[in-house]
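Just one protein chain is left out here, and the rest sit where they should.
Here is subunit A:
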């Protein structure tokens, strides 16, 4: 697809070139001129549709500076919140009569190594039983300073979820009552679900060869 005839559309950085993502050997497929670009960074503007506008109306007056951007995608709304303001925003989301997100469905970490300055993400899914609504709150932290304030005080259910995210991604939740590893052994080194975590290959008994690690094999994506 060419974007030449679409004025003003920013060119996203290149994700990969060629068909199979292999760099160590020549590409015999003839696809080596293929360029795949990163998906654009989404940001939605009003009206958001559905109940999303009501949620944003109840949240934005008090926390306009805390919300970096809002994304409405595939019928779900995501509030990107500045990490310093996270506990206040969460408390407001839980307690405000127009919001009432009583139930948190935990924390999920994601690692985007190519997004400089916002590599680590903590994603919170909240559910309001009073209004029967769902939203997503996303917080980012750079790899160099992987700190996000803990929200265990607001949602006690985040206790284990934050430990899990720390265990797998190395995000340090400041203020967590006991931030220790939960799934991996206590003396484990590294955080396995980060994209830069080294994976092991499998040695085979043929001239000392080794089956390469999964992230080093030829792949389509």
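Convention: contacts are C-beta pairs under 8 Å (C-beta built on N, C-alpha and C of every residue); 3 or more make two chains touch, one makes a residue touch a chain; residues count from 1.
In this section, contacts and distances are computed from a predicted model.
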Chain left out of the displayed complex - its UniProt protein name, from "Amino acid ABC transporter ATP-binding protein", "Aspartyl/glutamyl-tRNA(Asn/Gln) amidotransferase subunit C", "NADH-quinone oxidoreductase subunit D" or "Acyl carrier protein": "NADH-quinone oxidoreductase subunit D"
Omitted-chain contact residue, chosen from A:17, A:85 or A:134: A:134
Residue of A:57, A:76, A:145 or A:174 in touch with the missing chain, whole complex considered: A:76
Sole residue of A:18, A:175 or A:192 that reaches the chain not shown, by the stated touch rule: A:192
Contacts of subunit A with the absent chain, listed as residue ranges: 15, 36, 38-39, 42, 73-76, 78, 102-106, 108-111, 123, 125, 127, 129, 132, 134, 136, 155-157, 159-161, 164, 181-185, 192-193, 214-215, 219-221
